[in-house]
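One protein chain omitted, others in place.
By written order: A and B. Residues from 1 in each chain.
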Amino acid sequence: MDSSAIAKVIYDISALMAVSGIVLSFIRLIKGPTIADRAVSLDVMTIIAISIIVYIAAITGRIIYLDVALVYGLISFLGVVAIARYLERGF
Amino acid sequence: MMLAGALITFLGAAFLLLGSIGLLRMPDVYNRMQAGTKTSTLGSILFLIGIAVGFGFKVFIAKILILILFILITNPISSHTLARAAHFFGIELTESTVRDNLKEDEEGDR
Partner (left out) sequence: MKYFKSWFLLSIFLFIFWLLLAGTDLQELIVGIAVSILISSILVKNISVFDDIKISLKAFICTIVYICIFMVELIKSNFDVAFRVLHPKLPINPGIVKVRTELKSKLGRIILANSITLTPGTLTVEIQEDYYYIHWIDVTAEDIDRSTELIVKKFEKYLEVIFG
């Protein structure tokens, strides 16, 4: 077994760990007693999802997915700031 | 080269997983934010650097650099705005909290 095959296996294991991170934050998204908890877990899920999109772009060789990751990060940042502003105003 | 990139990516993924466990275990919003923000910042940066080192296309590296800069700037800002909004909204701190200078000062103003 040469080193590049081992490297591929390690990459796959890391992607699996990242996906289980998404699942664990999703449990917090469902449980979270307040709206701020849900926003935090949504933020963490988005960051992990960006990493996984870049990984998919690397293994399929499609550069265009990187732009998807960039725009997704931008929109998620705006979304979190919008939720924060909404909380500050009160209902 | 690919093996080194894979190991860096593995370290990043480990931090991401630890951050999610922290999100589940911590007792209140502010502590969850601490665990979530720090680990997701360094974890995703290491994940992306590992991919850039291991797969090393030319166009890839520039865009991954932009993503890293973007994450490094926006992630602390979004957690700061959320923490501020949560405190303003009146979400309680956990029972083992030692003190809360911000609340004292706000009540002093009134």
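The definition used in the following text is that contacts are C-beta pairs under 8 Å (C-beta built on N, C-alpha and C of every residue); 3 or more make two chains touch, one makes a residue touch a chain.
Just so it is clear, the structure is predicted and the values come from calculations on it, not from any experiment.
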| item | value |
| --- | --- |
| Which displayed chains the hidden chain touches across the whole complex | B |
| Footprint left on chain B by the chain that the document does not show | 15, 18-19, 21-22, 25-28, 30-31, 33-35, 37-39, 41-43, 59, 62-63, 65-66, 73, 76-77, 79-80, 83-84, 87, 93-94, 96-103, 105 |
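The criterion applied here is as follows: only the chains that are shown with their structure count from here on.
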| item | value |
| --- | --- |
| Gap in Å, rounded to a whole number, between the CA centres of chain B and chain A | 11 |
| Complex contact set, residues of chain A against chain B | 3-4, 6-8, 10-11, 13-15, 17-18, 20-22, 24-25, 27-28, 34, 36-37, 39-41, 43-44, 47-48, 50-51, 54-55, 57-58, 63, 66-67, 69-70, 73-74, 77, 80-81, 83-85, 87-88, 90 |
| Residues of chain B defined as touching chain A within the complex | 2-3, 5-7, 9-10, 12-14, 16-17, 19-21, 23-24, 29, 32-33, 36, 40-41, 43-44, 47-48, 50-51, 54-55, 57, 59-60, 63-64, 66-67, 70-71, 74-75, 77-79, 81-82, 84-86, 88-89, 91 |
